[in-house]
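What follows is a single structure, and I will ask about it in a moment.
With one protein chain held back, the other chains of the complex are shown just where they sit.
Chain lettering (A and B) follows the sequence in which the chains are written, and residue indices restart at 1 in each chain.
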Amino acid sequence: MSAQAAVHDMSSAQTVLAPRAGTAERGRAGPGKGRWDRNKWRRNKGALPLLAPAIVLTAALIIFPIAYAIVLSVTNWQPSGTLGSFAGLSHYAHMLAHDPLFWDSLRITLILYICCLVAQTLLGLALGYLLSLDVPGRSIFQALILVPSIIASVAVGLMWLLIYDPTIGVADWITGGLGLGRPAWLGDPHTVVWAFVLLDTWEWTPFMALIFAAGIRSLPREPLEAARTDGAGPWQTAWRVGLPLLRPIIVIAVLLRSVDLIRFFDTIYVMTQGGPVNSSTTLNIYGYRIGFTDLNMSYAATLQIALLILVIVIAGGITWLRRRSQVE
Amino acid sequence: MRPRIIAGYTAVLLTTASLAACGAGAGGAGTAAGGAKTVNAVLENQPFTRALTPYIPEFEKQTGITVNVQTYSEQQSRQKILVTLQSHSPAMDVFMSLPSLEGKEYAKAGYYQPLDSYVSNPKLTPASYQFSGFSKPLLDSERIGGHLIGIPINVEGPVIFYRTDLFRQYGISVPRTLSQLLADAKIIKAKSGGKIYPIAGRGLDSALPYTFGPFFHNEGLQWLSSSGQPNFDKPGAVQAISTYATLVGKYGPPGVVNNSFTQSSALFAQGKAAMELDSTNEISSITAPGSSQVLGKIGVFNIPAGPGGSHPTVLNWGLSMSRYAAHKKEAWEFIKWATSPQMQLKLALKGIASPRIAVSKNPKYQATLNTPLRKQWQQVLNVIIATGNPQVGPPAVNEPEVRKVIGDAVDQVMLGEESAAKAAAQIQQGLRPLVGTGGGA
Partner (left out) sequence: MNSRTFRRLPIVYLGYLAAGILLLGPVAFMVLSGFHHNIDITVSPPKLGAPLTLANYRTLFGTLPFGRYIINSFIVAGGSTLIALFVGIPAAFVLAHLRLRAAAFFILLARMAPGVLFVIPLYLMSVSAGAPGNDVINYLFLIFAHLIITLPLTIWLVLPYFEALPSELDEAALIDGASFTQRFSRVALPLIKPGISVALVIGFIFSWNYFLFVLTLSNKNTVTLPVIAFNFIGQGTADWGGLMAAATMISVPAFVLTAVAQKFLVRGITAGAVK
């Protein structure tokens, strides 16, 4: 039974399982607003023990750290260990009104995020499609192609530090040879962000491709075949039928990558520490520096909470879009 | 099926726990924190540590104390040490500290265990330890807030390495003044047709002030005035910034604002730079047999004098004890051993510049200075030890921020985005809240 057919099948309204399309059904108000629905749980006895460990573990892992950060951000923590005086929201006020570096790092974070996401999603789709084709040597190729994502980001950073070196590195040799000039890459505030976009795209496109390939391979065959027999060309099939079917996977990949991209840290930490002159300082790097270099843990916590809120907002937006696409 | 779930979880938990236990069982000498007669040290990965580590088993045999050392790169070790100290954890006893950078901050936070009572107690520290044998400016840098917070383990300072063959080829001599240095750089650039960078120096903002200091001081300026205010509003400051930015920026490799010793030494060792402005420690980088193309062609000189004279900067790392250490006695034994005259001599024979004056005069050590470069190197070090200014940057509690203020402003001059005058004003403004009442004593 194809997925699409299932989507249209509303006739099973009488059973306990509503089709994925969110229909109002027996007191359950549409796409669950998070309201505790006893009926749901009673109908699906045995669900709770399957879910509970994950919830409990997550709570155990994040509640204390987040609470700790919130407390830090509203006090004036001293390195000697005392929490200092209550600061209320003064750190947040300072961050928003008196700290141009906060806004700069926010801007850099967002530029990096959008450019990387777009590049990695598009290239990932292309590569993922390539990987999904059943040709001899596919699995070896897939394993090999994953290597950039497998290498520890520390090693990636140090390796590309050498590659990007304007004098002894390979990048300028290549671009010079191709007539594209010899940029200073990491040493120029105007090119450093793009250097990271290139580096990050190289590193993470295979990751996206892996997810997309698995998704493409598990797409139901019927809708695609049907479109082809209807006379649609390969591009049309992919665009009109394949992509919409793939949308849930794409959204997940975008969501997961977004959550990591907004917190861009590792390679910058290793390669430029946020320089030159703060031109590669993302919000995460800034928070780290304020906390671990300047030892101002309270303000660092403020910045980290701000970053968390940013991620929640963006991730929330993506999941909301996901919900909407499911309802359709 | 309930039992299956339970079985599944149990299987996973058992597997994981047994993996962990296996790992622990197969592990080294017992558990890390250990009982008595153990010392836990976190050290930074630098030549000193690499030279010391092979001797640790000797120490363990001598004293019966088990040593657990963790060595990390600078950024990493700093983070680990900081987290441990902040949490007041007893898990770390000894750590390596850079007093000129974090000294004031850590002392203010109470992280250091003062060592005065250990040093002055003849039962803990016999006279043979020769505490007075350390160079005085170095000991002074380890005295913060009236307490001795660490024992120096090495000494270094910014100098200029140069290519003896290229200098001969281009007909230039070792510069005696800053203006001569600039002139030499100009000649190298012209005569090499742009193929050789006159000088590879530090442009990375946090690393820059260390090598910038002497340029500032050689204009006749201290970091702070007598009233504790920054001296970047004096005319010499603009000159210093301009000289440094021109030298390292204009006559340096492209992209220099992201460079620190890693890139500079790589360039110099590859033969692509005629000079390198960096720490004396870099001698091991540029003379490493597998990495250097320029062995036998290297010389070194102190940063030339400016209108205000010659005032080199001296820096030292130290071994400190954590106030929350669980094994304070053992920690002192370890520190004492690593900094004892005997150990320091052994390390010096391996190329570590010792903070003990007697060591550099020791004939065995002198014998290792068997190349012209090594002899010159010791000479410039002697100058640094004797006259060096231990204030690597304007002293403040938030020293890292101070360094960044200076570094960012000079970087902007190097990038051509602002004038030296504007940079000086920017630094002056940026430093004021950090030094003086904010920082200071």
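The definition used in the following text is that a residue touches a chain if its C-beta (ideal position, glycine included) is under 8 Å from a C-beta of that chain, and two chains touch if they have at least 3 such contacts.
Quick caveat, the model's predicted, so the values are computed rather than measured.
Q: Mind pulling the subunit A residues that touch the left-out chain?
A: These residues touch the chain not displayed: 1, 3, 6, 9, 12, 15-20, 22, 31-32, 34, 40-41, 44-48, 50-51, 53-55, 57-58, 61-62, 64-66, 68-69, 127, 130, 133-135, 137, 139-155, 158-160, 162-163, 165, 167-170, 172-173, 202, 205-207, 210-211, 214-215, 217-218, 248-249, 251-252, 255-256, 259-260, 263, 265, 270, 284, 287-288, 291-292, 297, 300-301, 304, 307-308, 311-312, 315-316, 319, 323, 326.
Q: Please identify, in ascending order, the residues of subunit B that touch the omitted chain?
A: Against the left-out chain, subunit B lists 1-2, 4-5, 8-9, 12-13, 15-17, 19-24, 26-28, 31-34, 40, 44-47, 50, 68-76, 79-80, 83-84, 86-87, 89, 91, 261-262, 265-266, 269-270, 279, 281-285, 288, 290-293.
Convention: only the chains that are shown with their structure count from here on.
Q: Mind listing the subunit B positions that touch subunit A in their complex?
A: 2, 5, 9, 75, 78-79, 82, 86, 88, 105-106, 108-111, 197, 203-206, 253-259, 262-263, 266-267, 270, 272, 398, 400-401, 408, 411-412, 415
Q: Going by the contact rule set out above, which residues of subunit A touch subunit B in the complex?
A: Counting only subunit A, the residues touching subunit B are 46, 49-50, 53, 78-81, 161, 165-168, 182, 184-189, 192, 269, 271-273, 275-278, 292-297.
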